[in-house]
Structures are given as C-alpha cells and as structure tokens.
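Okay, here's the structure, questions in a sec.
Here the complex is missing a single protein chain, while all its other protein chains stay put.
Up next is subunit A:
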Amino acid sequence: MKFRGKIVDIACLNHFSRVITTISKLTKMCVLRLTSDNLFFVLSEKVANGGVSMWCELSQANFFDEYQMEGVSTEDNEICLEVTPENLSRALKTVQNAKAVKLKLTKKHCPCLTIAAELPTLSSISRVVTHDVPVDVIPRRLWHEFKEPNMPDFDVSIYLPPLKTMKNVVDRMKNLSNFLVLEANLNGEMNLKIETDLVSVTTHFKDLGNPPWGEDASQDGGPSQSRDPQAMAQARVDIRKLQQFLMGQQVNPSKAMCNIVHERVVHLILLHEDMSLQYFIPAVA
C-alpha cells in the first residue's frame, strides 16, 4: 500500500483545504477511499450517524500535481482509511502559503497521513513543517460498506434555493422545532415547514426549477408516470442534520439539487467544479 501526492498550485491547495474543511463540518470521522483516479470521502449509513450518509467525490487530477497510489493488491487497487477530517483540515490550514504540499501515507508505529510542506520565510532557508495525522486502515472485508450509493428512485427532483438563504431559514426554525418537513414539486416550488403545538411556520420558495432528469420520472425505464406537477413530495427530517449540512458549505456550488423520496429520504447533491457531494438524510415518522 502506497500513497503519495503533491500539490503545488496554490489555488488547488486552497480548494482541497476547503473540501476537507467542508467534510470536517459534516462529520467527525469518515472513510477516505483512494483510487488511482479519485478520492472519495464516505460516510456510510449507520445508526451511530443517525442514518445520515455522505458521498464526496474528487478527481485527483484536479488537485494533485503528482499522484501515486498502489492499493492493497492489484485486483483491489485502492486504499481505504478511516480519518478524522478535522485534523487534516487543521494541518492544511497551516500550510496554505507553502510552495508545495506533500501528502502521503506513512507508518509511524501507527499508520498516518503525513502532510509535509516547505514554508517560505524571511530568511534564506525554508521552514519545513510536517504534520502526522493518525489514520486507521480499513480491511478489505469491510470495503463493501463504503460503496457508492445508488441514486434513489425519487419522486421529485428540484434545484435548491441559495444555500445561504436556506441556512438562515433553517437556523431560525431550529429554535422552534426539532423536525422540519421539506417538500417540493415538479413546478419548481419548495416549502420548508415546521409545526409545533404553538406555532407552525412555512417558508415558500418558488421558481427554483427542476433538473431535467426529474421530468423523466421513473428510474426503472418504465413508462414515464405523469406526475402532477403541483403534487408535493415531502419528507420530515431531523432539523439539526439539515442544518449541519448547510453549515458546512463554504462556497456556492455550481449546482445544488435535492431529490425527495416521499416520506423516505432527502437526497442533497452539490456539484462544484472540482468535486461532487451527496448527502442523504433519512425521513423520520
């Protein structure tokens, strides 16, 4: 098992750090899968996570100038590590102005992801800094838990309103209720609703637009069911999970979408230039 990567471009380093910071805000620990072309940050659906799952995909070529990966074996040419993204994030923050940053898998009595960089200084000699972040290697027999999730058979797919606006709304609603109902239809309308004994609050968004695949209805290739564009698909979710997702987003994505499986799951998809992030929040009764 071998992994070495080098980032020389300051913009790439910056983006990479931001991705890691976003991930660190979504979860304390997650799995990092390294393949020859991609890096994946995966959070699998577990009771411990509250049923939330995440899949974040980066193409290594978008970030790394040099990238070498040799997996566990030739048939299973990938590496699976359990990491604490916050540690990586903090380490990366300290090397933002480096000439080059090297990332590699090392063994220092326990496996580590080592981040090493040369920092420019006023004197002639560069300052060298290394951070060793401990990681855990995930054995092959558990790899099946971290596969790419299937696109759910959603009822409605819609573009999200500006995340900042959504976050503001959700933040306020969180003070009133623990659960939020997210509903949307194929007419570009979305509502965020909370309801308690004392009060019910609804925020309406309209003219959001629906992604093209949403109109082609069923995934199984059957005859397209003409869904009433006004009909809302909804899911009631734990508001903190939605808030956590929104809090972590630092940059506006190129595309932000939401798929709703009625009363089952909310599937949020963010597409950035250099990475894609999917987040599943299960519905509660």
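In the analysis below, a contact is a pair of C-beta atoms (placed from the backbone, for glycine too) under 8 Å apart; a residue touches a chain by one contact, two chains touch by 3 or more; residues count from 1.
Following the convention adopted for this analysis, contacts and distances are computed from a predicted model.
With the options "Cytosolic arginine sensor for mTORC1 subunit 2", "CCT-beta", "Mitochondrial distribution and morphology protein 35" or "Cell cycle checkpoint control protein RAD9A" in hand, the undepicted chain maps to the protein name "Cell cycle checkpoint control protein RAD9A" (source: UniProt).
If you put the hidden chain back, the residue from A:7, A:133, A:266 or A:283 that touches it is A:133. Of the listed positions A:94, A:165, A:178 or A:250, the one in contact with the omitted chain in the full complex is A:94.
Touching the chain that is not shown, out of A:105, A:194 or A:258: A:105 (per the contact rule at the top). Seen from subunit A, the chain kept out of the figure touches residues 1-2, 4, 29, 72, 84, 87, 90-91, 94, 102, 104-112, 114, 116-118, 121-134, 136-137.
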